[in-house]
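What you see is the complex with one protein chain gone and the rest in place.
First chain written, first letter: the chains are A and B, and each begins at residue 1.
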Amino acid sequence: MALEYEESKQKIIEALQKKSKSKSKFYFSDLAKILDAKPREAKKIVTQMVQEGILEFWSSGSTSMYGLKGTGKQAGAEHEDG
Amino acid sequence: MAFISSGYDPENPMKDRITDIGPRNFEEFYPPVIKDNKGKWLYHEILQSGVLVHVSETGDEVYTVRAGGARLMSVSLVREICDIADKHCGGYVRWTTRNNVEFMVDSKDKVQPLLDDLQSRKFPGGSYKFPVGGTGAGITNIVHTQGWIHCHTPATDASGPVKAVMDEVFEDFRNMRLPAHLRISLACCLNMCGAVHCSDIAILGYHRKPPMIDHEYLDKMCEVPLAIASCPTAAIKPKKVEIGGKTVNSVEVNNSRCMYCGNCYTMCPCLPLQDKEGDGIVLMVGGKVSNRISAPKFSKVAVAFIPNEPPRWPQTAKTIKKIVEAYSADANKYERLGDWAERIGWERFFEKTGLEFTHHLIDDFRDPAYYTWRQTTQFKF
Partner (left out) sequence: MAKHETPLLDQLESGPWPSFVSDMKQEAESRAKNVNNVEFQIPKDVIEDLMGVLELSYKDGTTHWKHGGIVGVFGYGGGVIGRYCDQPESFPGVAHFHTLRVNQPSGHFYSTEYLRQLCDLWEFRGSGLTNMHGSTGDIIFLGTTTPQLEEIFYEMTHKLDQDLGGSGSNLRTPSDCIGQARCEYACYDTQDLCTHLTQEYQDELHRPAFPYKFKFKFDGCPNCCVASIARADMSFIGTWKDDIRIDQDAVKGYVNGEFKPNGGSHSGRDWGPFDIQKEVIDLCPTKCMRYENGKLEINNRECTRCMHCINVMPRALRPGKQTGCSILVGAKAPILDGAQMSSLLLPFVEVNKENDYQEVKDVIESIWDWWMEEGKNRERLGELMKRQGFQKLLEVTGVDPIPQHVSEPRHNPYIFWKEEEVPGGWERDINEFRKHHKR
């Protein structure tokens, strides 16, 4: 069953906002868990959210994470906040 | 320096965006002799060090001249390579998997002019731009990582030690006197983004001090849960710290669990670990990736630590030279360094190379350690 986009988007935004006090970056598997979806289904949602500028990537070079665009302390630390 | 737009519109990143097109197709880049004979090659021969001929069932021949180069390469030098390839090779050139440049020509009479051209080109400082060699039973170019020129967690430089070591073993780049080919690789920290763990000789940068903690700024610049999660050995815990009468959120590091990987520094700039005395080089030996005669095998640690000695890393270069000479003198024809060490026994390896055996060389890291201890009475005095 395909996931409904708007509903899934809200689920992710809410879940990420709830945790935003302690951390802003999440593994892909965390997002799939929020959606309770298979990875390939979750990826479609996440990709669209990136395209819409809601989510952004963070990469350690070896590993990638996702976060709500502009949130978290990395942007300041990396001087990419303005 | 006026900004010149490519056509990209930052307000509308998806406009005219092209994505997912992948690399250019290799078929555009084959020289004609390669295109015509792909899959039809019968045999090859190394005519002299750095010069190969491949003979096709069509009767065609391709002559390849292999030249070493630094992996760090300027566009000026790449353009010079293009000039050479335009002049001699019909406008085509390729690189090997080990940072060598290969110039190919389709007849023998074109080889000598190409060789003369390559050998004549030198940098003002005196080094060759395109030394020819790196074939057969010798030492070819060192594959390596970024080091101090670009990486944030290196324990040594890469380009510098590579230059120093290649100068030291240069004759073996241009000669084929060794029992078999010998592959040297360098990775500037234990994360090994250049996987060196199956090399005849691996030069590995290694930190020996756990990270420092910039308590005052940590909570401002880093997210504590991410710093904790980044540690592969679970050595980092949250901690409240007093700074100037104020309590701030920070972390503590269990130093005895730290393996100095720097992953926490990647996540959090308030956990730097680089250190002049702490950082240096580990030498590993005896690995291989080929299935020839014996199975592929991992490199083993032969020297636990050599300090960084910029600019020319003399101890590292001399130690490698010593290993190469001992191997060259004692191994059988076709025997790789690791096969030689196994045949004579590691006790003899240390004797013949003159390397010191210390407790650091006995594995004590997790499960695989036991399998490297000696479970037999067969050993040599």
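A few notes on this one:
Simple rule for what comes next: contacts are C-beta pairs under 8 Å (C-beta built on N, C-alpha and C of every residue); 3 or more make two chains touch, one makes a residue touch a chain.
Computed from a predicted structure; not experimentally measured.
Touched by the hidden chain within the whole complex are the displayed chains A, B. The omitted chain makes contact with just one of the residues B:Ile243, B:Val289 or B:Ile362: B:Val289. Touching the omitted chain from subunit A are residues 27-29, 38-40, 42-43, 46-47, 50-51, 56-65, 74-75, 78-80.
The rule is simple: only the chains that are shown with their structure count from here on.
The geometric centre of subunit A is 35 Å away from that of subunit B, both derived from CA atoms. For subunit B in complex with subunit A, the touching residues are 14, 191, 193, 220-226, 230, 263, 266-267, 269. Those residues of subunit A lying in contact with subunit B across their complex are 22-25, 51, 60-62, 72-74, 76-77.
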